[in-house]
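Structure in structure tokens, see below.
So, chain A:
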Amino acid sequence: MKKWLTILVLIGTFVSAQAEPNPWIEPPLTTERNFPVPRPDVVPEIPAAHGSYPAYAIEWWYWVGHLRAAETDEQFGFQSTVFRRAAGPDAGDAEDTAQCGDDQLFMSHAGLSDLTAGRYTHVERIYRGGWQAHSAEGQLDLAAGPIMAMENGQGGFSMTVSYPDDSRLELTLTPTKPMVSFGDRGLSRKGADPAAVSWYWSYSRKAVRGQLWRNGEATAVEGVAWMDHEISSSQLGSNLAGWDWTAIQLDDGTEVKAYRLRENDGGMDPWSACYWIDEAGEVSYVYADRFEWREIDAWTSDDTGLTYPTSVDIVARHPDTDIIRTYRLRPLLDEQEFRGNRAENPYWEGACEVLDENGDRIGLAYLELAGYGGGLAAQLAQ
Partner candidate 1 sequence: MPSFVSSPIWRVAFALLTKSTLRHWGQAKGSYLLIIAIVALGVGSLNGIRQASRAATANFGLFNEAISGRSDFLIEAPAGPIRETQLPGLAPLSRQPDWHLLPVIEGPFTQVSADGEPQRLLRLIGLDLVAVANLPTFIDREFAFGQAESRWNDWVGAAPRVWISSSLAADSGLKVGDSLRGAVGGRMHELEVAGMLGDADNPVPEDLLIADLPAAQAILTRVGEIDRIEAVVNDRAARQSPARMAEIEDRVRALLPEGLVFRAAAERIAERADMTAAFRLNLTILSLIAILVGAYLILQALDTAVVRRRAELATLKSLGVGQRALFLTLMLESLLIGTLGSILGLGVGVLLASGAVHLLADTVNALYFATSVEAIRMSGVDIATGLAVGIGFSLFAGLLPARDAMFTPPAQILSRGDWSPGFVWLRRPWTGLALVGAGLLCLLLPPLPLAGGARLPLGGFLAAGCGIIGAALLSGQTLVWIARACQRVAVGAATKLALSRLADGSSRHRLAVAGLVVAVAMVTGMVQMVGSFRVSIERWFDVRFQAELYVSERTAGGASAVNGIAPEVLQAVTTGPAVTFADTLYISPVGAPSGRTYLGGVDLGAWSGRVAQIWIKDPGALAPAADAQPAFISETFARRFDLMEGGKITLATPTGSRDVTPIGIYADYGNEFGSAVIAAEVWKQWIQADRAINTSLYLQPGTDANVVRDALRLRFPGLEIRNAQELRTLALGIFEQTFRVTSALNGIGLTVAIVGLALGLFSLFAESAGTWATLRRIGFPAKSFALTAGVEGAGIALAAWLSGTFVGLCLGWLLIYVINVQSFGWTLVWHLPVGAFLGLGASLVVFGFLAGALTGAWHRRGLS
Partner candidate 2 sequence: MTTTATRSAPEPNDPPDGTTGALAVNQLRKSYGAVEVLHGVDLDVQPGERVALMGPSGSGKSTLLNCICGIEPADAGQILISGADLTKMNAAELERTRRESIGYVFQSFHLLPTLTARENVEFPGQLIGLAARERRERAGALLDQVGMSHRAEHLPDALSGGERQRVALARAVMNSPRLVLADEPTGSLDSVIGDQVLELLQTISDELNIALLLVTHDTDCARICHRTVRLHDGRIAKPD
């Protein structure tokens, strides 16, 4: 019996070892280019966590949200992203006060989906750190091209995003749930490369109020938003062609975040993950082996000719309840393709509704489909 028990334990150990396809990989202190790599077990402190980490190679602040006009039926979706890229590992040594600096590069992407009129507006700008773009340390004070965001002194952020034809959004975003930190020991991993980790801090739900200015007239809007702030020095493994990512805000007050890292050969990278955030802000997650990303339908862009799987079903087994959940994402507007200044790297980022198995709406989501026009890995590798 004892022998069988030993064998069973051994077999059990082996099986349980096999059942953990995403073991902990200790990240190095620096990347090959000597950028610091985010450390594990770092607890983000407010407000410094909102500010910039200039020594790290790559950083972005990302907001998506769903708005409705307070007095009409109009509905909107918005996406505002500021990317920062450091010139070199010494970029964060001292503050670059030059008006045309050469330490940091900023790229801003602003998209606005008018879901009622069926119109999508987007703008990209690239600036060096200086008078046209900056990100302060210690708190959120960010400006890059058309996007400006800062602490408003009342626990939230104020954000102004300018669009073509003198349109702009002026929003106040106030977290309604605590900030979450994704990943094992506070590190979100995107690949097997030891340095492929990031601090990934999000507000999964923020109340939004503000105004949308169009043709000199303001429309009061309100809604809900999601914010990500990610800091790393190396992201994707070179085996990756791109990613599909979604932030789901369910009507029951919980959120789901999922992303599929697509390998060059078409498979799903094992570090793909699905996260649940409950009402209290507690996070549970599974990796690729415990959820599926099913492409249901696609849309082809007339401008770029690229085809995006914009209707997807995410089927995941909740790690705590073991219940299989199905989230059906359907785009609220087909044409939400973000095309930058050059034709090199368009992606689809759009507002979606979330349906359950029965086809009933259970929430809203933003879906991002990147890398369908070419390899993004080189863009984000350091």
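The candidate set was assembled so that all candidates are chains of the complex that A comes from, given by their letters.
Operating definition for what follows: contacts are C-beta pairs under 8 Å (C-beta built on N, C-alpha and C of every residue); 3 or more make two chains touch, one makes a residue touch a chain; residues count from 1.
The model shown is predicted, which means the values in this text are computed figures rather than measured ones.
Chemist: My understanding is that every option belongs to the complex but just one is in contact with chain A. Which one, out of 1 or 2?
Modeler: Only one option touches chain A, namely 1.
Chemist: Along chain A, where are the residues that touch candidate 1 in the complex?
Modeler: Those residues of chain A that touch candidate 1 are 85, 87-88, 98-100, 102-103, 105, 110, 123, 125-128, 130-132, 143, 145-146, 148, 160, 162-166, 341-342, 378-379, 381-382.
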